[in-house]
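Chains shown are a subset, placed as in the full complex.
Letters A and B mark the chains in the order given here, with residues in each chain numbered from 1 onward.
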Amino acid sequence: MTELTGKIVLGPHRYGKAENRVVRIVRDTARHEIRDLNVSSCLRGDFDAAHLEGDQATVLPTDSQKQTIFSYAKEKGVTFIEDYGLALARHFVDDVDPVESARIEIEEYVWERVVVDGAGHDHTWTRKGSEVRTVAITVQGSGSDRKEWVIGGLKDLVVLKSTGSEFSGFLTDPYTVLEPTHDRVMATSLVAQWRFTASDADWDVTYDGIRATMLEVFATLQSKALQQTLFEMGRAVLEKYPFIAEIRLSAPNKHHFAYDLARFGVDNDNEVFHADDRPYGLIQASVLREDAPDAGIAWEPYTGAV
Amino acid sequence: MTELTGKIVLGPHRYGKAENRVVRIVRDTARHEIRDLNVSSCLRGDFDAAHLEGDQATVLPTDSQKQTIFSYAKEKGVTFIEDYGLALARHFVDDVDPVESARIEIEEYVWERVVVDGAGHDHTWTRKGSEVRTVAITVQGSGSDRKEWVIGGLKDLVVLKSTGSEFSGFLTDPYTVLEPTHDRVMATSLVAQWRFTASDADWDVTYDGIRATMLEVFATLQSKALQQTLFEMGRAVLEKYPFIAEIRLSAPNKHHFAYDLARFGVDNDNEVFHADDRPYGLIQASVLREDAPDAGIAWEPYTGAV
């Protein structure tokens, strides 16, 4: 047991206002639009005195951050959540003196119009899916040192294929009792995050395209393992979108076990499954371009939600 | 304080296996079908000795109920979850001697096909929505005393309208500080359950129709209160489906408060809202036909999930 004698010091620190539930309605015409957001702000900078001496002179209250988040939803609008997040992050870095970098994390809950008489209704929606769109914006420094990173993503995208998945030829050890299989259900609740090379893009079109690309690979690839599927999903995204520098994927293997019905004289040829909760395999992989620009602090999380 | 001296006796009791996560894949052709269910069984009957003396002679293990639930997913199939639930409930009442009534509660999670090259994929789906379809089947007695009740429903249907809702002219008391409003956001996470008059119906078509009817009323009715909206939703369902005896609705009023931006010199004409979590109004109402048949024990809950 090593005993340390060095000075005790303040290490990395940050603070902000988490989970502001902003709902923005655009009602310039009778056909309203809705964006439903969960916004968190995170500031880094010279806040040492607050920790060391309880001196708040450099600390902008988290309440002020909240007010700004709501006010910017009108002042700047949220036509694109990435632009709204960039505006907030730039404001905190540029206008609040002690702030050296700001991170804005946004979750977006997607809605779809209720159908009335065969058409989408002007001002009524239902929540669409459990899936959440995410964005994490980081703005750091000023002048020629200014850096900006945009990470788009999604989480809780639950996807399942009922065939076209196998798992065999694996390493075995004395604890291995698993049988290889050449036909199984593969299901996951996908978390994906992709880093843009710049702070501008056709945000919504790109989001839809990346989501569709990943799902298409998941569906059509004959999978030899979830690892392979994840890599190919990531590769397809990077091939299609050269302005994406890297993509990170985290995928629980939501096990569906074929139920043993032979005991009751009943055949079960991959027709009846038990969807188990825990434990689950958990596969995490990233795919990147060799010439990807430096990520800096872009991947340092805050709330854990994005 | 009244002190009782009467004999201490066993009151109503029941037991079963809750939350069997059954996933049924139909793969007779290359185009697979999926039904993803959470099934609970509940038995009532002569189980007094188990409670009073620890004698299990009349108790069918909950494990046996689980096996039956999974096996019936193949033996009987789940083309319609209502028919699958009826088959299970009838089996427990008819084939397990001490059972006097059986209740089968099912939650169904809906999936939609992944789109590949413009068409729904044969064997890959994503989870659709947070919304859950429910059914509660009760079968009681045998022979001429046989009774059956089917309650269909849904829960977690999150719906919002950004205008067309008001609330004014209400009763006031010394604690009333609320201002009347003639334009507000109205949102809820709807729970609805409707009781059929018989054990046969065009189950899936009826489900889709009831859901669409309720959403259409929610969207198009100029609402003077959530109470009014609920009643009109229920009335529309009963008018359209004469084989529905009653409908019960439970609706949290998910408050969206217009955010005060005037403090910052910013207009906010119902454009930026704070979606609050708690507290929430909670409105519950039922709508029924005066000649509705007796509900018996149909509404006695088990897991609380249905």
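Some points to look at:
Note that a residue touches a chain if its C-beta (ideal position, glycine included) is under 8 Å from a C-beta of that chain, and two chains touch if they have at least 3 such contacts.
Note that the structure is predicted; figures quoted are calculated from it, not measured.
For this homomeric complex the structure file specifies 4 copies in total, of which 2 are displayed in place.
Just so we're on the same page, only the chains that are shown with their structure count from here on.
Note: centroid distance chain A to chain B, computed from Cα atoms, is 31 Å. On chain B, the positions that touch chain A within their shared complex are 20-27, 32, 34, 36, 67, 70-71, 73-75, 111, 114-116, 121, 123-131, 157-164, 185, 212, 215-216, 218-220, 256, 259, 261, 263-264, 266-277.
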